[in-house]
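A short write-up of the structure that comes next.
What follows is subunit A.
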Amino acid sequence: MRWCWRERNRTDVPTLNHYLVLSAVLFAIGTAGVFVRRNLITILLSIEIMLNAVNLTFVAFGRALGSADGQIIVFFVMTVAAAEAAVGLAIVISLFRHQESLNPDSFTALRW
Partner candidate 1 sequence: MTRLAIAQIGLILVVFHGLLLAAAGMVWVERRLAAVLQQRLGPNRVGWAGLLQPFADVIKLMFKEELRPKAADAFLFGLAPIISAMCAFAAFAVVPFGGTTTLLGLIPEGFPLQVADVNVAILVVFAIASMSVYGIVLAGWSSNSKYALLGGLRSSAQMISYELSYGMALAAVLLIGNSLSLTDIVNRQAGAWLGFIPRWFIFLQPLGFFIFMTAGVAETNRAPFDFPEAEQELVAGYHTEYSSMSFAMFFLAEYVNMVTVSAVATDLFLGGWHGPLLPESLGWIWFLLKVGFLLFFYVWMRWTLPRYRYDQLMAFGWKVMLPLSVVNLLVTAAGVLYFGL
Partner candidate 2 sequence: MFYAFGAVAVVTSLLVIAQRNPIHSVLLLIASFGALSGLYVLLDAPFAAVIQIIVYAGAIMVLFLFVVMLLNAPHEETEFDERTHPLLRKGAMRLGALLAVVLITELIWALRKGGESGAFPSGSVTSVGAIGRSLFTEYAFPFEVTSILILVAMVGAVVLARKESH
């Protein structure tokens, strides 16, 4: 009896599509963050959100296709994201030293 009830509740098992939609939503949130925000650090954070959305896609596909390659690529993406975050933050620090501001609109030296 109780076993029947549990079976009926099982129709909502998350499929691959669920994970892909979630990853798409996260990616779009990250993109919106890069466009909307006017603070260099928050822009970098939004880029990290995008990279995480991509990681989720990789792991979901790796699981769906039954291979470990998804996690291996995630390993590489994480490493590259770490390197990029480090260099990006170093650039932000040196920019801040010049202009005392974190607003990308205030760095207009190369504009004609």
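A quick word on the picks: all candidates are chains of the complex that A comes from, given by their letters.
What we mean here is this: a residue touches a chain if its C-beta (ideal position, glycine included) is under 8 Å from a C-beta of that chain, and two chains touch if they have at least 3 such contacts; residues count from 1.
Computed from a predicted structure; not experimentally measured.
> Check each candidate in turn (1 or 2) and state which touches subunit A within the complex.
2
> Would you mind writing out the residues of subunit A in touch with candidate 2 in their complex?
For subunit A paired with candidate 2, touching residues are 13-22, 24-39, 41-42, 44-46, 48-49, 52, 55-56, 59-60, 62-64, 66, 68-72, 74-76, 78-87, 89-94, 96-97, 101-103, 105.
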